[in-house]
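Note that one protein chain is taken out, while the other chains of the complex remain in position.
Going in written order, the chains are labelled A, B and C, and every chain counts its residues from 1.
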Amino acid sequence: MPRSDGGTSEMASDFDRRRFIKAASAAGLVGLAGCSGGPSGDGGDGGDGDVPARIGIVYSDGGLGDNSFNDAAQQGIFQAEEEFGIAYDESEPDGAGEFEQFQQQYAGSTDPAYDLVCTIGFNQGDSLSQTAPEYPDQDFMIVDTVVDEPNVANYLFREHEGSFLMGVLAGRLTETEFSAGAGETDPDSTTVGFVGGVDSPVIRRFQAGFEAGVDYATDDVDVTTSYVGSYADPTGGQEAALSMYQSGADVVYHASGATGVGVFQAAQEEGRFAFGVDQDQSVSNESFSDVILASMVKRVDTAVYESISNAIDDNHQGGSTTALGLESNGVECVYGQEIGDQVPDEIATAVADARDEIIAGNIEVPETTSN
Amino acid sequence: MNPAVHLDGITKRFPGVVANDDVDLAVERGSVHALLGENGAGKTTLMNVLYGLYRPTEGTVRLDGEPRSFDSPRDAIDAGVGMIHQHFMLVDPMTVWENVVLGNEPTTWGGLRVDREAAREAVVELSERYGFDVDPDATIADISVGEQQRVEILKALYRGAEVLIMDEPTAVLTPQEVEELYGVFEELTEQGKTIIFISHKLGEALSAADDITVLRDGVNVGTVAAADVTREELAELMVGREVLMDPATSPRETGERVLEVTDLCVEDDRGVEAVSDLSFELRGGEILGIAGVDGNGQSQLAEAITGLRETASGEIRYRGESMVGQTRRDRIDRGMAFIPEDRQERGLVMSYDLTENGVLGSQHDPPFARGGRLDWGAAQDHAESVIEQYDVRPPDADAEAESLSGGNQQKFIVGREFERDPELVVAAHPTRGVDIGSTEFLHDRLLELRAEGKAVLLVSSKLDEVQGLSDRLAVIHEGEFTGVVDPATVTEEEIGLLMAGESLDDDSVERAAIHDAGGAPDEVDGGAADDEGVDA
Amino acid sequence: MSDSAPDGDRTESLLARVVAPFVDRSVAERLVISVAAILLSIVVGFALVLVSGRIAQCSTAAWTMPLTGIGFCYDPIEVYVVLFNGALGYPFAVGDPGLFNPAWTPFNLSFGLTLSETTLLIFTGLSVAVAFRAGLFNIGTQGQLVVGALSTALSVLALAPLLPAGPVAGAVLIVVGTAAGAVGGGLWGAIPGALKAYADANEVITTIMLNFVAANVAYVLVLEVFRAEGSSVVATRYVPEYAQFPSVLFPPSTDFALLALAGGIAFIGALYYFVEHTSLGYDLRTSGVQAAAAEYGGVNAKLTTVRAMTLSGALGGIGGAVWVLMSEGRWMASIPDLGFDGITVSILAGNNPIGVLPAAFLFGVLKGGALEIGFRTDVPTELVAVLRGLIILFVAMPEFFRMIGRYTGVGGTAGGPGGAASAESDASAGGDGGEADA
Partner (left out) sequence: MPPPAATGVKPMRNPLSPASLLEGASESGYVRSLIAGTVGMLALLGVSGLAFPDSVAGDLAGIVFSTSTATSTARLAAPIVLAGLGGIFAEKSGVINIGLEGLLIISAFVSVYAASVVGVGNAVLGVPALAIAFLAGIAASTFLSAVFAVVCIEFKADQIIAGLAVWLIALGLAPFLSTVFFGGVNTPNLGVSVGWQYSATMVVFATAGSWWLLNKTAFGKHLRAAGENPKALDTVGVSVSQVRYAGVLLSGVLSGVGGSALALSIGQFVGSGETMVQGKGFIAIVAYLFGNYNPLGTLGAGALFAGLDAIQIRLQQLGYAIPDTLVQTIPYVVVIVVLTLVGRTQIPEAAGEHYETEE
């Protein structure tokens, strides 16, 4: 059972620092009237020189800085940039209506021409199924859904499987007396929570896996769920999680993008635990690492990195679908970097066992909620 | 001793207009001075110069002999000049004391709190000194117009005004309130205040002022002592020619019953009953005048009859047909014309040109509309014919309504309504704010209409107007008729009493009214009404 | 404004006052001010790009300021070249000899996208404009569009199996679908109209609320009832290909159909005729500028309010229908903010139906150009959103431009676009005369 992934986390924190440097230098600009900031000339990449590949990437709506899905995809790009010296252009669409246009911009472009266009998020699928056939010579990859075209490499994550493990972990934890970091459980209360972003089939898959995991682990633990209605409403996330904690939940698992920040906030306020999603959020949201016990990591970065690597090798997996489940470590339960190692061994073992059972096919994880 | 106010050679030019041309005016301390003139003669401009709202193009303002130059009303106030505008500058939802001290609030706690007690005290003290009866805690919206006027005067006095300018102070008052105002004048002048008031009414200038200055076309055409001048002389000074003081009415021949109102109740916007159990009838060839102080239900009555306001109860029959539940549109279609009191709010669409305004009310009717389509050619012809017949200036159908003077706007409305060939005309304050020349013209038109056998319901707060034009005169007070009188025999004092809500004991007057008003409802329902219902 | 103004007309007259300056201003002056507003916002945007280009960090300068040698991460000139040239598919060969790009045809992807957006904005712009003309501020076009789009998708999906596939059925479905959109949007628009007329509920608030309600209810309906089998997004099934507006000449991926644009232009003409040349149109706009006068003229205010909101909603609903039948092919959650953009289009157009065409085109260009900016430059595409806000802000303050005009002696209507531009340069140069009459 892998605990945290050193390489990625280091890079993630490195990235955050870069952002703050930008902000700090902007302050310098304010102070020194334009004496700092601007082009530095020390990067040396991004020029028009020899690059092994040029990648276009269209992020999901919600944008960069979600410390979650899109940022994870960007990590894959950074990794490829670092290792292969690729060049890339990225786009943050404002809403679902713009996916198709961005996809086509990249696909139709000849100067520069893109070796691969990465499309991130299930809600780009329908657009891509229209775009891809129009540009049969363009290679695409898509994360989270399947577009059945010969030039599209599909990467699917079996989030319900990962969520199942989170459910097992949560269910067992809430029955145990446990404290770590800033959080502790209340063994008398046997409730766990799930906060979703927008009520939709994909997020319900997380919910279904989580609930099934809780059911599997223990008999009498209740799961309360709540959808905030947005991926960009941390206040709403905070309120939803707070009410869960206040009515006895020890752990809340979220699948809600930037809304999840509010869940962590609530966990800190109430001294309870939270589970992150997509990335190891104890790393990407370092300030909440004392309450983020674990994260359901989707290796979006791996998917992106791999597809780029394939593109460089002229080995685009068009028409294929790579299902990234527990077996391939495409989804994992990653324990938090600060407090994750305090999880009692018997619980960690139970989670690891459940993982094995799923891989072995002994557990069928549902993809839809019962109601 | 220097005069309290001395305007010396004041000229005020606006782009394209000379509003005041070398006007001199001297007002003695402790006197009441009337500034008399027709609309547009430059009276208000001159006073705005004195009040610091306008800076004179040429000339000087002297107070007690000292030259002054005001950049703003604030300067004028500081120098002891107060102005009471025709439209009161009061904040309706605030109380009397709040309005009086507005802008000069006494404060405590280092300015963090308005000292309500001190403010009230000052207001009470002032109103006692001048004998005003005003509740300092009353809300402006709830008090009468006369009281509001006294609040305005208090405002000026509170600011230490020595000179009070009043713009048409009697326009909205009952005769009794006017008398009370004159009393206030006396009280004020006795204590050394100086009063200048603007007016276009000869009578009030003669009875209230010590001296009268007449302005015509921006020029001072003479200052006279009120004691030394006759009404006719003043009128000639004002208009520049001889004026017939009374409209010529001819004996009437009443026709069929056009309008019957029975037990009508109407509510105002706040849901308060504004018209209470009113009954009357109106025949063709007759002008029924409704006199009263503004705000006593006249507006609601006119609106209810013309379909702009729902009735609460009672019956309105027009040419035998019940109008209750009928829309405004229905009444327009049946030949009811309405000259509304607020021509710029209702009567005209200010941003439309006259062609477009000419079809207002007829926009669904031939010849302007055919099959839902508007024929702008026909509309333009119509507007041009109204402009020509009613002497609307400038004679341009493409001119926007807002570019016309008030009198010309009114003439256009009257023309448009009369050209509909109505059976009934409801005219609310048809000459308010209209100069003497246009007033004469509009009066003549109303009389012509009467002569054609049409019915006219004339609502006006100008006593001389309703008295001069009407065949019968109903006085309204708080939504009820306090009396229906013969205008030829009734005195102004009697009307004043009726307007104030008192009844007359004089049987003869009362008897004439009962006879004409048609009396019992059942009689109304029978009679001629049924015959006429058919040919509507 | 007089004391005797009846209380009941307060809200109406307030709105009338708000609306009035935008409907009777002379068209020519309106045009000049709009162009000047666009130019001014471009200037402000230029400065914004410069400053943020100095703040942002990058490895190589995208632009170096002449003479000073200061490098910037963003190229403010390129931004606008990309924005306007790119939205049309680069017809101009900037930098190369020769003005025009010889390989350019109008039937390219970018221009198609721009026109597609233009078409949709025509409908939502008309929707807002018609309500505005009646003195009603319909913020709810978005909700009406959502409801209209759903009605369209559901009715076409329900009807399609009953008809033999083919162009005839396609024509029938397009007509029926559009009508269904109009009915759906119209009914949704009638709600705030009726609430305003009969319960005196402020339509600004109710329409904002109904936007949320429409979005949520439609979302739930599709999520729970009408979702396409197996779809992971919240969307209905696609309507048949033959029931969608055919993309003639333009590449199919532009989601643009000339037929729909022609329809939009026809609606502009029809609405203009309605407002200016019919009795009902006269009623409607008279209620808008002066409600009390309209009532006096026999206009039934309540009915006109309901009518105007219904018409407005129907237009928004048709916008939704076109979105379904031209762009998306189905109803899908996260419908773009076409309804809100319609407000800006209508404002820029001075609520004049004819003006909606150029205004919608401008915002179409901004939309297409934003995509190009996101694609070609490092400048955040939100810049275009800022530009849009600035344009609206400047359009709202005609007095500012008149003042500049007065100071520089440039007449209100004489200069045209060039005049407005020179007005600005003159202002900075010190102005000549014209101060006396201030």
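A few notes on this one:
Operating definition for what follows: a contact is a pair of C-beta atoms (placed from the backbone, for glycine too) under 8 Å apart; a residue touches a chain by one contact, two chains touch by 3 or more.
Model, not experiment: these values are computed from the prediction.
Considering the intact complex, the chain excluded from display touches A, B, C.
Contact with the undisplayed chain is limited, among A:244, A:311 or A:358, to A:244. Among the residues A:121, A:213 or A:236, only A:236 touches the chain that is left out of the figure.
Contact with the chain that does not appear here is found for just one residue of B:174, B:355, B:410 or B:439, B:174.
Seen from chain A, the chain kept out of the figure touches residues 16, 18-20, 22-24, 26-27, 61-67, 70-71, 92, 94-95, 193, 199, 224-227, 229-236, 238-240, 242-244, 246-247, 258, 261-262, 265, 269, 285-288, 371. Even with one chain removed from view, chain B keeps its contact list with that chain: residues 48, 53-55, 72-74, 77, 83, 85, 89-95, 98-99, 102-105, 107, 111-114, 116, 135, 137-139, 141-144, 146-147, 155, 159, 174, 176-177, 180, 270, 272, 293, 295-296, 477-478, 499-501. Mapped onto chain C, the interface with the missing chain covers residues 10-11, 14, 17-18, 21-22, 48, 52, 55-56, 137, 195, 199-202, 204-206, 208-210, 212-213, 216-217, 219-220, 223-224, 343-344, 347, 380, 382-390, 392-393, 395-397, 399-400, 403.
What we mean here is this: only the chains that are shown with their structure count from here on.
Hopping across touching chains, the smallest step count from chain A to chain B is 2.
Ranked by how close its mean Cα position lies to the mean of all protein Cα atoms, the top chain is C. Remark: chain A and chain B have CA centroids separated by 75 Å (rounded to whole angstrom). In this assembly, the C-alpha centroid of chain B lies 47 Å from the C-alpha centroid of chain C. Residues of chain A in contact with at least two other chains: none.
Not a single residue in chain B touches at least two other chains. Those residues of chain B lying in contact with chain C across their complex are 15, 87-88, 269-270, 294, 299, 308, 327-329, 332, 338, 340-342, 344-352, 356, 359-361, 363-364, 369, 372-374, 376.
Within the complex, the chain C residues that touch chain B are 1-9, 13, 20, 23-24, 277-283, 286, 289-290, 292-300, 437. On the side of chain A, the complex with chain C involves touching residues 21-22, 25-26, 29, 34, 37-47, 61, 89, 91-92, 94-98, 100-102, 104-106, 108-109, 122-123, 125-126, 130-131, 134, 144-145, 199-202, 229.
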